[in-house]
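The complex appears here without one of its protein chains, the remainder shown in place.
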Amino acid sequence: MLSLVFPSLFKKPATVLYPFVKPEVVANFRGKLKFDQSKCIGCKICMRDCPSEAIEIFRISETEKIFKAVVRLDRCLYCGQCTDSCPKDALEMTKEFALAHFNRESLRVDI
Amino acid sequence: MSKRVIIPLGPQHPALKEPESFTLYLEGERVAASNVTLGYNHRGIEKACEERSYIQCLYLLERVCGICSHSHTTAFITAAEEVAQLEIPKRAKYIRTLIGELERVHSHLLWVGVAAHEIGFDTLFMYSWRDREVVMDILAMLTGNRVQYSINTLGGVRRDVSDSQKEEILKAIDILEERTKYYIDVVTTETTMMGRLKNVGGLTHEIATKLNALGPLARASGVDRDIRRDDPYLVYDEIPFNVITNDGCDVFGRVVVRALELIESYRIIRYVVKNMPDGDLTVKAPRKLPANEATVRYEAPRGEDLHYVRGNGTEKPERVKLRAPTMANLASISYMLDGGYLADVPIVIAAIDPCFSCTDRAISIKQIDSGREGTLEWNNLRTYSIEWYKNHGFDAHKIKLSR
Amino acid sequence: MSKEENLVAELTQKFPFLSEKFVIVRARRITVEVDRDNVLDVFKYLYSVHKFDFLSTITGLDSVENFEFIYPVSNFEGILLSVKIFAPKTDPVIKSVLEVYKGAIYYERELEDMFGVKVEGLPAGRHYPLPEDWPEGEYPLRKDWKPKNADQPNKVEE
Partner (left out) sequence: MLLSLLYIFIFPGILFLSVYGLALEYLDRKLYARFQNRVGPPWFQPFADFMKLMGKEGIIPTHADKTMFKVLPSFAVAAVSVVILYLPIWGTNSLYSFDGDLIVVLYLLTIPTITFFIAGWSSNSLYATIGAVRTITQLFAYEVPLFMSLLGPAILANSWSVSGIAAFYSNNPLMALANIPGFIVAIIAIQGKLERSPFDIPDAETEIVAGPFTEYSGRFLAFFRMAIDIEMIVVASLVAAVFLPFWSTSIGLGIVIYLVKTVFIVFILALIRALMARIRIEQMVNFCWKFLAPLAILQILIDIIIKVLL
């Protein structure tokens, strides 16, 4: 054990000082959702498949088929099922993380 | 004036990472008897599953336990696919096996750290967790997350493994194998560790069989039971591997079993990576599953994980039943604690690698003091303990500990 | 004949009332329906002769008019035999298997609390999977049981 412990005095620490040093997340990280309004057809399969009722799709125009998505970050599990379920690939997951906030209302965001 | 001291260990205690309660009846430093109370983590998951579609259940069951999340989803999804009579592609099976074995590596390395921490050896804890980051990074690279992999879906897997990722895996496995061999060396030569692990928490072969112990706990008592070989699922019937058993019957034996299982897991991972066939990742799965039933046993890192699924022709399952390995090993805990030292309680509890979230998904336990032969009355056990004590040259009645 | 068929043949010979009750689902999976009064004899025979010494769990099921209980027992050959017994809802009483399987005590207590069945021969003990102050007559895993706030919508309000 000594041969492991002693040399590590002179090695770079394995820990990362997180808030000061942002780690690089993996390429296919499942972070905050991103919504592409132009692709959405309003089928609402994502709403039906979401395990935690985190996402909702609203129609915002009376005349045209334009939709907006609202996601509740406090409920979202970041499982990515909605991106798999979406038939038009309107949803995708970004690398954005650290989404905490001080109140619940701020966690309900339009994406 | 009572001669025994009753020590609560939990629900909140530094030695326990999850809420559960052990009541220890102490005679000096010796544990005369113990009670286990669980239920603090009861979340009603089985009931909740009945009100969700199969896909939603999958993500719920993934959160039964953080560490064996892949075990629970794989067991559930295999059962669901059996209900639906789906044959998933070979490549998907290989990827599930790969993630499952990587999870076993991560779980066992985590356990080494926890066990070292329980006996006050924080340096080993820090180093084994540092090296665990290697496998965590691999899992994150493959699945997109460090803990909740979410790789299973009805009819296959969600992410593919590319050739460059395969190389990364093999590289990481080489590093891990070297590190694991080093830790085996440390654990088997470091005198303070040996002193703390040898002849602690004894569980003989007969008792282990009788109390239906499973997983590394049972294998360290010489019970040759491994679902991967006995009742193969996924592609384990194609993979050559050995089932590790040990006749130590103590905590040290459990360390050895887990350490050698790590080495076996590395072999399995290498085989899986090298022999992974090409093909599709998923087959088309129906949303409504027929009225049928299936029972699946899965060798999770901690032992046999059993899932029972019954469909009823709708989108939602009629009944989902899961039994986590810790649940079956609880009977052994009280047995192993009795007669040991207070100082050994944390390591003995840690030695079954308890996961109380899994266990508590729908259960709580008040275990009657289990004795040498079946169920001993508390008084008999206490008398037994006091006599044992006297025979070893120490009379508990002379200590005034409690007021 | 496969080992599953051998086992079925042998058990049918020993217990004639079990004929036609066996289903070989797939390799290593057999289910059998047993009358609740005979189940202990079957378990004793399985335990001692065929070394089915491992009881994984007891699954309870509420199938509207009946309760169904499934005992998956296994041996070292990897055969999982699911023994099913039924109890009508009007008379929900089953016998304890504790004398054969020592580890069953937790599973049986779970049945008592979650389904409200009476398990004969189970030693008195603590209120079991549920907290001590759980109200009488509330059995969560029965199909007609709903949580208190089940009618409150859990939707995103707009």
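By letter and in written order, the chains are A, B and C; residue numbering begins at 1 in each of them.
As a working rule, a residue touches a chain if its C-beta (ideal position, glycine included) is under 8 Å from a C-beta of that chain, and two chains touch if they have at least 3 such contacts.
What you see is a predicted model; the values in this text were computed from it and never measured.
Asker: Which chains here would be touched by the one that got left out?
Answerer: Checking the complete complex, the chain left out touches A, B.
Asker: Can you tell me which of B:Tyr54, B:Tyr127, B:Tyr308 or B:Tyr335 touches the chain that was removed from the display?
Answerer: Within the whole complex, the residue contacting the unshown chain is B:Tyr127.
Asker: Which of B:Ala48, B:Leu170, B:Val243 or B:Ala343 sits in contact with the chain that's absent?
Answerer: B:Ala343
Asker: Taking the full complex into account, find the residue in B:Ile67, B:Leu102, B:Ala116 or B:Met276 that is in contact with the omitted chain.
Answerer: Looking across B:Ile67, B:Leu102, B:Ala116 or B:Met276, the contact with the absent chain belongs to B:Ala116.
Asker: List every residue of chain A that touches the chain not included in the displayed model.
Answerer: Contact residues on chain A toward the absent chain are 1-2, 5-6, 8-9, 11, 13-15, 17.
Asker: Residue by residue, what part of chain B touches the chain that was omitted?
Answerer: 5-8, 13-15, 26, 29, 116-124, 126-127, 130, 190, 192-193, 195-196, 341-346, 401-403
Assume only the chains that are shown with their structure count from here on.
Asker: Averaged over CA atoms, how far is the centre of chain B from the centre of chain C? Could you give it in whole Å?
Answerer: Comparing mean C-alpha positions, chain C is 24 Å from chain B.
Asker: Compute the distance, rounded to whole Å, between the mean C-alpha positions of chain A and chain C.
Answerer: A distance of 42 Å separates the two centres.
Asker: Rounded to a whole Å, what is the gap between the Cα centroids of chain A and chain B?
Answerer: 30
Asker: In chain A, which residues are in touch with two or more of the other chains?
Answerer: Touching at least two other chains: none.
Asker: Residues touching two or more other chains, restricted to chain B: which are they?
Answerer: Residue numbers touching two or more other chains: none in chain B.
Asker: Quick check on the complex: what are the chain A residues that touch chain B?
Answerer: My answer: residues 1, 4-5, 14, 25-30, 49-52, 77-81, 84, 93.
Asker: Enumerate the contact residues on chain B facing chain A in the complex.
Answerer: So the residues of chain B in touch with chain A come to 52-53, 55-56, 58-60, 62-63, 123-124, 127, 130, 133, 137, 140-141, 143-145, 148, 150, 153, 158-159, 182, 186, 190.
Asker: Hey, which residues of chain C end up touching chain B in the complex?
Answerer: Where chain C meets chain B, its residues are 25-26, 28-29, 53-57, 59-61, 70, 72, 74, 76-78, 80, 82, 101-103, 105-106, 110, 114, 123, 125-126, 128-131, 140-141, 147.
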